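The structure under discussion appears below in the form of C-alpha cells.
Here the complex is missing a single protein chain, while all its other protein chains stay put.
Up next, chain A:
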Amino acid sequence: MTDVPTGGAASRAQDPPGPARAHALALDPAALRPFLRDPDWLDAARDAVAADPAALPRRFALAGRRAGRGPLHPVADPSGVVHGTADDAARAALVVALATVATGEITTSAIAAPELAALLTTLYDEGDTAERRGVLRGLDALAVRGTLPEPLVTAGIPLAEDALRANDTSLVAAGAGPFGGRHLDAHTWRHAVLKLVFLGVPLDAVAHLAERADAELARMARDLAAERRAAGRDVPPDLARLLGGLPAGAVPPAGTSTTTNSPAPRTTKE
C-alpha cells in the first residue's frame, strides 16, 4: 500500500514553488535568519545539538521563546498553519543539524539513523503541539533533501498518522507535508487531504497534491460537495482543486463511463 516515490530528485523538482516554507528554510540557514527573533541562539543551538544529541530536548522546548513563533507568511497565513512558523523552521533546523546527507543516504554526524529515529519519537511523544510540528517539519526537511533511511521512515509514519488524528489544524497540516506526502499510504493520505478541507485549511498545506490526487480522492471530494449542497451549506472552494478545477457538479460519479469533457482521473502510482 505504501506509495513511496524512489529517486528523491524527481520528487524534489515537483515541490511547490513560491513562498518559503518551514522545511525549506530549515535546510537554508542564511535564508532562515531574517525570520528569527534571535538567529544567534539558533546557531548556538545547532552547534550544541550536533555536538551532543542530549542537548536537543531542551533546545526544542525553548525554540518558540528564542526563535519566535510568528508565521513565515503573516499576510497570507497569519496563523502559520499552511506555511509554518519561525519556531517550526527553527526546530526543523535542529533536526537537520543531527543528520547530514551523503550520496543519497542519510548518514549522521552526531547520531546513527536508528538512534535519530528513537530520539524523534521521544521528542514527539513528550512534545507539545509545536514540538510535534517541529519533529514533522524536520522529517519534511530531511525527506525533501534526499531519500530517508528506513528507520526514519518506519518511525515517522506513526508520528504523521498521530498528527492526522489531531484536531489542532497546525498539527494536521504538518502531517500532510512532504514526509507524509511521500510515505503515507494512499488511504491515510486521502483522508488527510479531506480532513484539511473539513478544517478549512487551504490545500496549499498539502505536499505532492497534484502528484498523488487520484480518482478515489476526486470521488470523496465529489461526495462531500454533494453532502454540503444537500444540507444547504457552502461548498469549500478548495474542493474544486480535488475535482480537477471543474465545478463539483460537472464531474460524473467515479466508475461510470462518460462522454463529457470531464478531466481524466489521475492515476496513482500503486
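Note that contacts are C-beta pairs under 8 Å (C-beta built on N, C-alpha and C of every residue); 3 or more make two chains touch, one makes a residue touch a chain; residues count from 1.
Here, contacts and distances are computed from a predicted model.
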Identity of the absent chain, which is to be given by its UniProt protein name, from "TatD family hydrolase", "FAD/NAD(P)-binding protein", "Nucleoside recognition" or "Putative ABC transport system permease protein": "TatD family hydrolase"
Hidden-chain contact residue, picked from the options A:A20, A:A48, A:A61 or A:A186: A:A61
Residue touching the undisplayed chain, where the options are A:D40, A:E126 or A:E150: A:E126
Chain A, residues in touch with the chain not shown (by the definition above): 57-58, 61-62, 64-65, 69-71, 74, 76-82, 126, 128-130, 167-169, 194-195, 197-202, 204, 234, 236-239
